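Heads up, one of the protein chains got dropped from this complex, but the rest are sitting where they should.
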Amino acid sequence: MDLIVVFLIICGLIFFTGGAVGILRFPDFYSRLHPAGKLDTGGGLLILVALALFNLHHFSLSTLLTGFKIILIVVFVFLSSPTAIHGIVDAGVRAGLGPWTKKKD
Amino acid sequence: MRIFGIIVVILTGALLIYAMGDFPSWADPASPAHNHVSPRYIEKSLEQTSVPNLVTAVLADYRGYDTMFETAVIFAAGVVCFFLLRIPRKDEPTVRRYRHTLTGITISVKETREIPPVLEEFERIDTLWTPPDLIIKTCCRILVPFLQLFGLYVIAHGHHSPGGGFQGGVILGASMILLAISHDLRTAIGRMSERVHAILCSVGVFIFAGTGALCLVLGLNFLDYGALARILHVDPVTARSHGILIVEIGVGLAVMTAMIWIYNNISSKGKYDEGL
Amino acid sequence: MIWQLDLAILTLVVVAAIGAITIKDLLGSAILFGAYSFMMCLLWSIMGAVDVAFTEASVGAGVSTIFFVAAVFRTTRRTKD
Amino acid sequence: MSQHYPVLLVTVPLLSALLISIVGWLNKRFCFPIAVAALSVAAYSSVGLLFRVLDEKVILYHLGGWAPPWGIAYSVDHLSALVLVVVSVVALLNLIATQKSIEQEFSEKIGAFYTLYVLLVTGLLGIVVTGDVFNLYVLLEITALTSYGLIAMGEDRAPLASLNYVYMGTIGACLYLLGIGYLYISTGSLNMANISSILPGLYDSKVVLAAFIICMVGVCLKMAFFPLHAWLPNAYTYAPSAVSSLVAPLMTKVMIYVMIRLMLTVFTPEFIFSKLALSNTVVWLAVIAIFMGAVLALGARDMKKMLCYVIIAEVGYMVGGAWLGNRAGMTGAILHIANDALMTLCVFLAVGNIVYKVRGYAFEDLKGMFRKMPYTMTGLVAGALSMIGVPPTCGFFSKWYLISGGIQAGQYGFVAALVFSSLINAVLFFRIIEIGYYEPFRADHGHESSPVRMAEAPLTMVVPLLIVAGGLVVMGVYTGDIVTHIIEPIIPPAMGN
Amino acid sequence: MPDLISSIVDYYNYLIYITLMMIGLYAMIAKKNLVKKIVGMNIFQTAIILFYVSIGAKKGATIPIIQHGHGEGADEITSSVIKAAEYINPLPHVLMLTAIVVAVATLGVALALAIKVYNRYETLEEDEILAQIREK
Partner (left out) sequence: MDTFFLCCGLYLSFLMVLSLYRAIFGPTVLDRLIGVNAIGSKTAVLLILIGFLYHRVDMFVDIALAYAMLNFIAILAASRYFQKRKGLFGE
């Protein structure tokens, strides 16, 4: 059980790392949204699922409830994070931000 | 001004750092702050109020009077925002734009009424020509009831977990603000009109202060919830717990409506027409 | 209290605060102030003040950022310092 | 019922503020009667409280039924009872006197106005009555918040002035809060009496010293003591006249009350006058404050601004008197809180009446005013005489106590400043009287009729003004009683004689 | 080395609160933009809250909610003895809840005032506003 939890958390951390590096290194706004939208959401999901699993170690009603709430956060993040990113993209398009292209000169 | 600022900052900082030398070190259990008043709160509050969350117990019972004025502060902030910004209704007609949802044709109408009727096939567009985004609208329509349910849970469960009237009230208020952001300010006002939330805001504080006054009428000191035992037919300790719950509901109501009130006034510049 | 995390977040908080007052754009300043509040919330839950953290999460991170954005929306983003 | 007076005093206005807010959305006509009723109850119970205090010395009230160090307690002694009476009576009189001008200026939002007004008075009363340092902070914020809103509704530069007031007021309140934190970290308590019983063992601690300095700076910011006064003149000048005649008499005085309360009850006089060597510095600052206030008032070009600078000078009197460190000085400072509240109210009400009729408060607007509004100008003259310090009025007596305290303490600079500022006040007010009496009424205010017809403000505005003006003389006559029965018992014996 | 770490840990919180407070104070005094000043004001208030919460922290203690199972009998709770050293001091938290509320109320009022100022002068820069006033 612990092994699965550790594995999931480390996967999540790798996702988060990718997200952070992507946000830092990508050249323009739209490409930065990609790691922010996908990797952060994914990393968050993995770590939260792992923690919910870890929480169920001592199985009882209250830990089940807590686990359920953590899963609720997962669902919520899954729902809201892409929407927020969509809102930001929409804002960028409306604000007239052009996408980055590799310029010759 | 900049140099003056730096001088003031350095002087104040020097005073504070000078005084820091005599502080007990951080998180030291032997510090006087932990050993004079607070041990009694920790040891006795469960048996005196039967509320496991010590912060709630101290907030709403031992120092309930502070909390009453804290609620009054937030109420005052709502009233002040209204008082400063709200532009009273004028009957001169204003131009409003509507878009036919099927064809995308936009028409302008001169209207005098504050809130036009909801039309099936026409969608109102604000002066900046931004219809609400469909994805965000749908997603938020799912989330708003969930948020409200969560807010109610936070208010009701404040005895056993972090939370309470204030936090729950802010979440409830935020749900209405979310509605206003994702749809339109007018939609949110349609759900809860200005008069309703203005009155509810005072009613919220009134519940708190009224509970206190009720205790006074029943023969004990102001805000001594033990007096409620006579009406609720329970022992005084449980009466305290119930009294705290009643008070938290009042706080939640006041905070929720005050947040909505402030947001509506700020985001629409007091016109209650179109917001963020 | 978890002092390792406490030290890390405290340092971040100062950076965020300096950022919030130096950015020459009011909207950016408001957004960074939101980030500052996030970290404050974290800091308080590290020190065990769960109720304060809850309040800060709902007020500082949520509502006051919205108020700032609404006010900037109704005024201007321009600032000289 | 009478054991509940301390709490009724505060909660009746609070409850009725909420009621006004609800009623204001339904029917605006009932707002004013409710406000009057609430403040009358407050005034009645504060007078009742004063009489009880004369018998029982200190009245304690445990809110929520918890004993003091754990719960919040109200403690009323002679000092707070005196200030309570002043606050509630001034607020009530001002409410009645300014009804017309409120209706003229805020016809749309009258419910919100009365809500804020009554909440402001609630906060002020609460500050005076409370015995808990943190409770005081919360009430401080409630007064501050409502007064920001009320002041900002004035004309011209009012919002900007009010915004500056927000910044300064927040810094002040936050510094006060920080000072409480320093006290809490070294004592672990929040109750005033309890803190002062723990403090003697900690007098050498740097934390307590810092706590004292921070608290005092915060309070001085709030009361506009000289180097920190920058927010006051604009805020009070541009406020609506009904608001400035409430805020100007009460806000600074209540803050001075807080300072004296902190000095006498929390940090005891032994600590302040024997451990700290700050007394001289503060008195000299007060001297500078008085001089600057007087000089700036000479340069002012309209009446309200001039009065604002006079207020700054008066703050200097009281702070200086309290820091002289002897009985006479402290007596003078406390007496001056009551007197100054009354005379400021009197002058501001008169100005409010003039603004109501003439719509201006520059010196030119005053021409021929004695013939136009004789009763209002009578009130103004009474207030002016009291501010100058002419014997039958009460201003003379408090100034006399202050001067004798200054001589006892050997602070001749302070005495000189007092005399100087009295002279300047005389110059200022005689200039007004001269303009009002001798200059002909200017015809360009709409009426071209050359013999000025009497156009007095409505009766509800004039009568309270005359009552206050009479009150000034009555206070002056009964000064001896007030001093022996009310003020003498609160000054601790450690202050010397 | 452990001594150094422990002495840093002992006072780091207080140092940071002073730093934050000075940042806020500097912003309020030296910045000319009205909304920037409001941001500074909030940082100032939060710094004080940080100070109070740092007072409340306690080594080896848990959060101030008394541990018990959900829904189990109340007799069991009261019978077990609660030691003061096991829980963090709740009083500063209570005070700071109030302070946060006050901070958000002040924020709302200050922003409303800033909007009112902007309506009149069309700018938020203090020096430009003062120049406009002087012109009149």
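All chains are identified by letter, namely A, B, C, D and E, in their written order; residue positions are counted from 1 within each chain.
One rule holds in what follows: a residue touches a chain if its C-beta (ideal position, glycine included) is under 8 Å from a C-beta of that chain, and two chains touch if they have at least 3 such contacts.
What you see is a predicted model; the values in this text were computed from it and never measured.
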Shown chains touched by the chain that is not drawn here: A, B, C, E
Selected from B:Asp61, B:Asp133, B:Asp224 or B:Glu248 as touching the chain missing from the view: B:Asp133
Interface with the undisplayed chain - residues on chain E: 62-63, 65, 67
Positions on chain A where the hidden chain makes contact: 2, 6, 9, 12-13, 16-17, 19-21, 23-24, 29, 32-33, 36, 40-41, 43-44, 47-48, 51, 54-55, 62-63, 65-66, 69-70, 72-73, 76-77, 80-81, 83-85, 87-88, 90-92, 94-97
Missing-partner contacts on chain B, residue numbers: 126, 128, 130, 133, 136, 140, 143, 147, 150, 154, 157, 161-163, 167, 171, 174, 177-178, 181-182, 276
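Keep in mind that, in the parts below, only the chains that are shown with their structure count from here on.
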Set of chains whose contacts include both chain E and chain C: B
Higher-contact pair (C-beta pairs counted), B-D versus A-B: B-D
From chain D, the most remote chain by mean C-alpha position: A
Geometric centre distance via CA averages, chain E-chain B, whole Å: 18
Residues of chain B touching at least two other chains: 16, 23, 27, 31, 33-34, 37-38, 41, 53, 55, 59, 63, 66, 70, 73, 76-77, 80, 84, 162, 166, 262, 266, 269
Residues within chain A bordering two or more other chains: none
Chain E - residues contacting chain D, complex: 21, 25, 28, 34, 37, 41, 44-45, 48, 51-52, 55, 91-92, 95, 98-99, 102, 105-106, 109-110, 113-114, 116-117, 120-121, 129, 133
Chain C-facing residues of chain E, complex: 8-9, 12-13, 16, 19-20, 23-24, 26-27, 31-33, 35-36, 39-40, 42-43, 46, 49-50, 53-54, 56-59, 61-65, 88, 92-93, 96-97, 100-101, 103-104, 107-108, 111, 114-115, 118, 123-125
Contact set on chain A toward chain B in their complex: 76, 79-80, 83, 86-87, 90, 94
